[in-house]
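All protein chains of the complex are present and in place, except for one that has been dropped.
Up next, chain A:
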């Protein structure tokens, strides 16, 4: 049912067709904007990665050798901010831009100009954020969670740059999310009922809701930090009747749903890839939808599990502990369904499937350490140690990032029209898989033995573990250059890809040619 259209602009009353640089600057096309989001995210991935390399180099040996402690703190802070707001979230928005309209049979995103606006804010936001590193006194050094009073009383002069950069990142995310949610609700092709939507669309629908609900709360939090630091308010200062713990409540009310913003689209990606390469329908489609919804609802009720050691009433500790553990149930449903999909499937191990399988196993490890951290009494031991660092890197790197890699390898033929170099891609997978575990698995032990996070120095007994970790880190960083190479090589040429390069794939995106024409589904397809 697809309509193949050349990339001319069909609006008769408009005189020019985009070409050259202005095509990218002024575009309203969801595929162009999706590509820009993805490239931006990849650049930020390397920027944030370079900071991680600085961290791992400093931690290679005990003692201070390469960087000043304050610069080390700036590296951990900006690494986190760049990876979350610059790499993972834009990558998902880019994937949504490319795939959601094609998956639901829409001609474009619902609000195409706003779409371009929300993308182009990001480069400005990150130039501002990164520029603060070069100011006198340095950039943000209070951790990406910017707890008060670190971010108020004790922060650098440049904090306002951080605050306003986060403000416009938030505006960008909210506009992006509004676009996705309206596209999904209003632009589905006839017959594409909610319960026929691919799970990537479903998970993004719920993610977009979470974004619209919590990004404004982040804006409120940074605003209060701004006024506390510069205008003499005392929201987070007990002397004025405020409370630093209040910052943590407001921040984590945003921060915990944010965690699911960074993983729900992954669930959608994995739910597309595993059925394709198992040549079976996804097991338990509707339970996947309900599980995603349950996770989203629970995500608003668990924020204080990040704050067990701040001194809450016992009732609150118990409430947040039980609700956090409850999240394991819908997550377990998902993992069960992926495994059940593979059960007796005709499985092949193409590159996207390799990443998806690694996701299922390694994300689950991150989930298990999450359940450990959910238990209040033991959290007192784990809190702010490398165990936490290991936990969230398992869910974010081998979870979110691996799913983005999987998605890239799954849809690259559709985007570029070429098959990528699978030998290189496999090499990328295996080097990443080995190095990422070398990097993050030993961190569990360092943390359990009591090594605190965000400290540039450590006691000598942690030296061996940190050396292994750093070697894994450097290897993982280098492996990602392979990914860049594969992507550039694929964009420039290669074996022509068929409209449906994967035998078992299902969905509207495979009914259009590869590369996908500039405009797809100008006339909506009919979905049976």
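Here, a residue touches a chain if its C-beta (ideal position, glycine included) is under 8 Å from a C-beta of that chain, and two chains touch if they have at least 3 such contacts; residues count from 1.
Keep in mind that, in the parts below, contacts and distances are computed from a predicted model.
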item: Hidden chain of the complex, named as in its UniProt record, picked from "Nitrile hydratase", "Oxidoreductase", "Multidrug ABC transporter ATP-binding protein" or "cytochrome-c oxidase"; value: "cytochrome-c oxidase"
item: From A:120, A:410 or A:502, residue that would touch the chain that is not displayed; value: A:120
item: Among A:54, A:171 or A:484, residue touching the chain not depicted; value: A:171
item: Residues of chain A in contact with the chain not shown; value: 9, 11, 14, 18, 22-23, 25-29, 106-108, 110-117, 119-121, 123-125, 127-128, 131, 157-158, 160-161, 163-165, 167-168, 171, 174, 177-179, 181-182, 185-187, 190, 212-217, 219-221, 223-224, 226-227, 230-235, 238-243, 245-246, 249-250, 253, 313, 519, 522-524, 526
